[in-house]
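Excluded from the complex is one protein chain; the other protein chains are retained at their positions.
Every chain is named by a letter (A and B) in the order it is written, and numbering of its residues begins at 1.
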Amino acid sequence: MKKLPPWGWAVIVLLLVLLFNLVKTPGFFEFHVRDGRIYGSLIDILNRATPVLLLSLGMTLVIATGGVDLSVGAVMAMTGATAACLIAQPTNSPLSSINVHQSIPQIIVISLFVALLCGTFNGMLVSWLGLQPIVATLLLMVAGRGIAQLLSNGQIITFQFPAFQAIGNGGTLGLPNPMWIGVIVACLFGLLVRGTALGLFVSAVGSNPIAAKNSGINPGRVKMVAYVLTALCAGIAGIIGTADIQAADATNAGLNLELDAILAVSVGGTFSNSGRFSIFGSVVGAILMQTLTTTILTRGVSADATLIIKAIVVVTVCLLQSPEFRNLFSKLGSFVPKKSGGVA
Amino acid sequence: MSRANLQAKLPVMITAVVFLALYLGAGLHFDNFLTLRVFFNQFSTNSFLGIVAVGMTFVILTGGIDLSVGSMIGCTSIMAASLMKFHHVHPLVGLGIPLLFGILIGYTQGVLVAKFSLPPFLVTLAGLFFCRGVALFISQETLNIEDEFFKKSLSEVSFHITDKATVSVPSIIFILVVAVGMFVSLRTPFGRNVFAIGGNRQSAELMGLPVRKTLIGVYTLSGFLGALGGAVFTIFTSSGNATSATGLELDAIAAAVIGGTLLSGGYGSVFGTLLGVGILGVVQTAIAFDGNLNSWWTKIVIGALLMAFMLVQKGIERAATRKVTV
Partner (left out) sequence: MAGERPTCLQLTGIGKRFPGVVALAGVDFDLRQGEIHALLGENGAGKSTLIKVMTGVYTADDGTVDLNGKQYAFKTPQEAVNAGISTVYQEVNLLPNLSIAENICLGREAKGAFGIKWNDVRARAVKALARLDLKLDVKAPLSSLSIALQQMVAIARALDVSAKVLVLDEPTSSLDAHEVEQLFATMRKLREEGLGIIFVTHFLDQVYAVSDRITILRNGQKIGVWNASELPRLELVSQMIGRDAAVLESQGTASLTTETSTPFLTFEGVGRKGAIEGVQLNIGPGQVMGFAGLLGSGRSETVRLIFGADTKDSGNFLLDGRTIQRFNQRKAILSGIGLCPEDRKKEGVFPELSIRENILVVYQAKRGWLRKLSLPKQKQMAGALAKDLGVHPPDIERPIQFLSGGNQQKALLARWMAVEPRLLLLDEPTRGIDVGAKFEIMSLVSKQREEGRSFVFVSSELTEVVRTCQSVLVMRDRKAIKTLTGKEITEDSIIHAIAEDSK
């Protein structure tokens, strides 16, 4: 029996859910074209999965190096508020002195710069000061939302700016723009971990930080890169979210998405300090989360059940990956020869 | 030798000084702040936060974390409210069943952490989702509780200290939890094992202490206190709401850390957490008193405080390790 890849369980569960829909949900796999756009449940799932997908891309690297980033939701809120304030120019925002004259590149660059600062802050706390990642990023999770509200002066900033809105709700070549962005960023990440040695370094730091240091890798710097990339992903997700609803809601933007992202990454087979991570697994994990949500919604079950089902799915998948759990089972079926995991 | 004692107590002492400074500073700045009424109201408004923060303190002392307590409050409060409103059960039963639910969830989390070595943040994150899901499943609306007994003997009861200052049932439960928490942490083998595990889990195992049982117990305790916090929240608001106390777990963590509990485990105190809750309360009340400052300043100030305390802790930690190596 060949060993399942780390993302194996996520793919199996995703296929099961899709199979369920194939049988039980009429029209789930249908597409139709209206106004040059393709519509359908699957497109909708991919489109809606984008924010969590983006967050889980960066989060994969952070978790692989033994950390976690709780601040991504707040970073989304901050970048969203920045972008909205730059567009709408509300009078009593601290950002009102910056006038970018509705230049979309400038708006995006400044917003992402905010995200970059957040990522650097997290990275510094974790790799230089050696704070536990949970608390280091908790800081920005708590204070970040406050800063986002400060930027937007506590209001929901709305705007009308069709060219910018297109980022969130427009389409290109018949498919929604967020989906394109998700695909592009995911590919960039794939390129980054496969095309450069970053993937190897992340694995090495996650697998054995001492050996990594002895091999000439700087674990602090690798962690820094992971946190900065995560914050940038959160920044992109924040811009998409703001563009989509033509507003920045500092209180609710990206709320609890950090949790979705962590769950997506875990389901995708990336575990702290295992030395193995999978960008692909996280993509599958994020899509699985959204597919579950959509399935439950289309079945007419209350949306709240998604949370319960997500929790159960995550614990189950993580248990299946836990050595202790497997040992329990191999003990129950003691005639099955136990495969020893290398030298103990 | 006294220097080492000092080192262990230093974080709590700093917290106490900061608490007094903030309290007196706010008192000098705002009229009517230094009254008994405001003082005792603090206990009421922060009762549920304080109760879960005590549970959180135990979890953090072992080196773990419990992210599920906020949604546990939401879940148990809506559960209690719906039991009383739709099923017309006696309030004590209505509040008791959610407590059993909390114990069960906490126990499950403990088993997953202690027996299957899943990371605490992941397990309790799933717990957070689960509880919030159950809460929303029960009802998405705010349910007001009209039960006579509930009102007469729980939510509308208050004991007068002076003619303006009153003590409510939630405050009494809060104070009791803190007192019991202090007793358990300082004077029971369970409490000392909690410290031992946080100090060095391997050593604790070699010393023959029941590490797994204690860990399961700690998460069960936190689940129970989360549910108790939910019951108190229900009493405090006379209603249940599934989305209430969202993000409260973070305030609880902040309270414990500000109170001098080290996130790596092994150091800290329930009393410190009480002070931590006090600091959060004073900041909130002061910002509310001001009127000019917007509510988001609360978050920013709490974030800044949290950061300052963590840096102080890190500094003490580094000074301690330097002393050992030289």
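In the analysis below, contacts are C-beta pairs under 8 Å (C-beta built on N, C-alpha and C of every residue); 3 or more make two chains touch, one makes a residue touch a chain.
None of the values given here were measured: they were computed from a predicted structure.
Trainee: Among the chains you can see, which ones touch the chain that has been omitted?
Mentor: Output: missing chain touches A, B.
Trainee: Which one touches the absent chain: A:33, A:184, A:197 or A:301?
Mentor: A:197
Trainee: Touching the absent chain in the whole complex: find that residue among B:161, B:207 or B:288.
Mentor: Going through B:161, B:207 or B:288 one by one, B:207 is the residue touching the chain not shown.
Trainee: Which of these, A:172, A:218 or A:327, touches the one chain of the complex that we don't see?
Mentor: Answer from the full complex: A:218 touches the omitted chain.
Trainee: Which residues does subunit A use to touch the chain missing from this display?
Mentor: Its contact residues with the unshown chain are 195-198, 200-201, 203-204, 207-208, 210-218, 274-276, 340-344.
Trainee: What subunit B residues would touch the chain not displayed?
Mentor: Touching the chain left out of view, subunit B contributes residues 1, 3-5, 7-8, 183, 186-189, 192-193, 195-196, 198-200, 202-209, 266-267, 320, 324-326.
Just so it is clear, only the chains that are shown with their structure count from here on.
Trainee: Which residues of subunit B touch subunit A once you look at their complex with the stated criterion?
Mentor: Touch residues, subunit B against subunit A: 65, 112, 115-119, 121-123, 125-130, 132-137, 140, 242, 246, 250, 253-254, 257, 263-264, 294-300, 302-304, 306-307, 310-311, 314.
Trainee: Looking at the complex, which residues from subunit A come into contact with subunit B?
Mentor: Subunit A reaches subunit B through residues 68, 129-132, 134-136, 138-147, 149-150, 153-154, 250, 255, 259, 262-263, 266, 272, 302-312, 314-315, 318-319, 322-325.
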